[in-house]
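Comments concern the structure below.
Of the protein chains in this complex, all but one are displayed in their positions.
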């Protein structure tokens, strides 16, 4: 249930509603909005009577939320969430462009990539320091050394750092260096990790699991938000299907569906979504045309020498050309970069 | 194998190559191109020696085709196929826009839809007279009566008619009325039908099977082309996956992949691809941004009363608004409507 | 709706019910049972009032059928359908064992296979004369010549012939030679063909489409039955999933589900279901343990020389060994061979 306060309601009236919710053994989630405050209620088994709340002073309405995801739902918060990443918006009319190498490999590689993607127009630098790999014998990332290089690249370029956190053990460490914490597809339903992410003060980029339904994905976001961290963006990166010519099947249907169901920003990852360098630009364009709030693209100075994902990484020149196309499409759908 | 003739090669030299191919027990497929003629060879079990042909007069080269699909491959024909549908191009820089009701229901319904989609900018009218339905007890289409209404709508509006043929029995009848023969998703691997389609002089719109790989789809097109009908366009309409919020998963990855692998035009069907009226425009935009040569969209004067697919049909006003968006995106990728 | 007659009801009372149904513009489907006759009604849009029929003489009950498939449903016919294939049962407690080569290749190959599978205990000979192939350039079967060889093998061995019919054009020809008409997976939703199958007097083996849901499969069977041919058996042959180590994913879940939902016999095809010779026996055993009414297995005298499906065909010796295992498992679930 969602309790919507009147525009002029003050803190004492809000506090009274929260107190009422707690007295019922339930959890209150105050959600500040542009016009007025709303308070989500979770923890109830069955339905609640609206009259429990509408009779309190300052309350405009009490609305039943029909979806199993509550706090991430548009029913609960109508306006788009725009996450403020140290001054750079994630969500809203300006497209968020994230780019950089799959793995941080060396200072030279990372800085070259960072300068290139910044020059092309990206405002976020992606790069993996902890890498989930199918085989235990493959390169697993540079670890903290990689995080330090990312921080150094931020220092030099002003780009915001997006990097993956794989487990609770390294959460504080990664949060110390990163601006946005990426949760990989295979961890989308790692509920222990999701709960902890709800307790850090860092924006989260939650990738869709390869076989997760849209509903399950929203429920995963709900885990984070229900613990108090509202700064969550969703990243469509392709699902697993029977098609073998492409690495994944980029499910762009998810973009308009999500934009209707949730207020959270939606990012598209065309690199993993198709997995073939030559076709990444087409899918980046398509993602933006479908209504995404941004893209995340793998860029490597020398893809043929990359320690991971070389086959789907753009060169700096290809990324620069992609950004030209992105600007045109963004303009066509009323967006800027 | 593909025998490429020299630009100045004349008919006698072409005939000599064809004769040579036949003398080996193989099949020759002459493919006229802008600059020169090429001759595809099929029917061989193992590889052929290029010298069998390069020693003949007028032959520029003899190339092994690496893909299992031969005549539909870009290796065999580099330039885009543009199908001439009675003066209206299908393929090439002008987007082909096809629109109309799922089923032809009545004269009034069809003409209202036809006038509306024409006014909005479509040049093809879609509408089903023979409907493949999951249940034998559901509306199966008006049959020949529906075809007559389609022909009447063409008469009145000048739109080209796209309609489905479900079987060989009705092939001649449908071909008499239609400008483009649509093959439904569930018939994509109906090889007996495909072979017969290769023998008619009508353009074919071949929908992707719900669980067909891109390679299988190209092989299905190869069935048609290998029988002599080169006028084939491919239509991505969504594949079957685990996601249940959408009717199908529109696989836009297929668009750039196909444009690289084949010279045939590629059309996107956002209506079946997502199955939800509110989100059809987003997916139409995305399809064009991904590089499609056109779209096919369900439009019904009163979707809430449609005998089939009402939940995914646009109203004329919604289609008109979509066409405005399509023009902008088309311009952004160097296309016109 | 299903009208159930009283056990002692006679033809005049049955005819009166049928007449009543017709007078309402609906279709009557009399279904003889062991104890009494039932009459299925199709063609109604909304629900019918039971009183329309329960007030007629000889009527015991009128029951609403909740499933979209009607005549194939257990609600309409409780006891198992046992198809009589010229004296050999398909369905019921005796397992139906069908075996033979993927394609009929030659008289010698076919007879060798036929004698071997008979000796091992099979009572049906499978073999394809018309072969749906992904590529137009692959072996397409011997056609009528293959059918003649199948008939000759029946003559010599007494085995019943199961062979595929691919289209309406060849339906009469195939029906002339075959005892059971197989419908391939890619034709499962070829509704024009299904309707015609409803009009022939031959048992049908309807393979599941590679991406067909169980419900769609039952609806396909309903197409055949609603036209008057009740002799339909269903064949699970694997569905398409993301797994690539096996040719298909044999969905044995479908076996108990189908046995609960329908009275039609259920056959399992372990050869296509896993696609690897070494593992066909395990999946045949599993299919029977899951409750299947029979199996269909590819057997070739020399799999390594087979023109199709050699990688999944058993040798006669392997099939003989499989039959020993089948007998043991069959006994464990109260079946005989």
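We call the chains A, B and C, going by the order they appear; numbering starts again at 1 in every chain.
What we mean here is this: contacts are C-beta pairs under 8 Å (C-beta built on N, C-alpha and C of every residue); 3 or more make two chains touch, one makes a residue touch a chain.
Just so it is clear, the model here is predicted, and its values are computed rather than measured.
Asks: Kindly state which of the options C:18, C:111, C:151 or C:257 is in contact with the chain not pictured.
Replies: C:257
Asks: Have a look at C:58, C:184, C:287 or C:303 and name the one touching the chain we're not showing.
Replies: That would be C:287, which touches the missing chain.
Asks: Which residue, C:19, C:61, C:78 or C:243, contacts the hidden chain when the whole complex is considered?
Replies: Going through C:19, C:61, C:78 or C:243 one by one, C:243 is the residue touching the chain not shown.
Asks: Mind pulling the chain B residues that touch the left-out chain?
Replies: 211, 240-242, 244
Asks: Considering the entire assembly, which residues of chain A contact the chain that has been omitted?
Replies: Chain A touches the missing chain through residues 42-43, 68, 70, 132-137, 166-170, 186-187, 189-193, 195, 209-211, 216, 219, 222-223, 226-227, 240.
Asks: With the missing chain put back, which residues of chain C would touch it? List them for me.
Replies: Answer for chain C: residues 211, 213-215, 239, 241-246, 249-257, 260, 273-274, 276, 278-279, 282-283, 285-291, 325, 328-329, 331-333 touch the chain left out.
Here is the rule we use: only the chains that are shown with their structure count from here on.
Asks: Select the chain whose centre, defined as the mean of its C-alpha atoms, is least distant from the mean of all protein C-alpha atoms.
Replies: The most central chain here turns out to be B.
Asks: Report, in whole Å, the distance between the mean C-alpha point of chain A and the mean C-alpha point of chain B.
Replies: Chain centroid spacing, chain A to chain B, equals 38 Å.
Asks: Chain A to chain C: how many Å between their CA centres?
Replies: Taking the mean C-alpha position of each chain, the two centres sit 50 Å apart.
Asks: Would you please write down the residue numbers of chain A that are in contact with two or more other chains?
Replies: Answer for chain A, listing residues that touch two or more other chains: 211, 241-242, 244.
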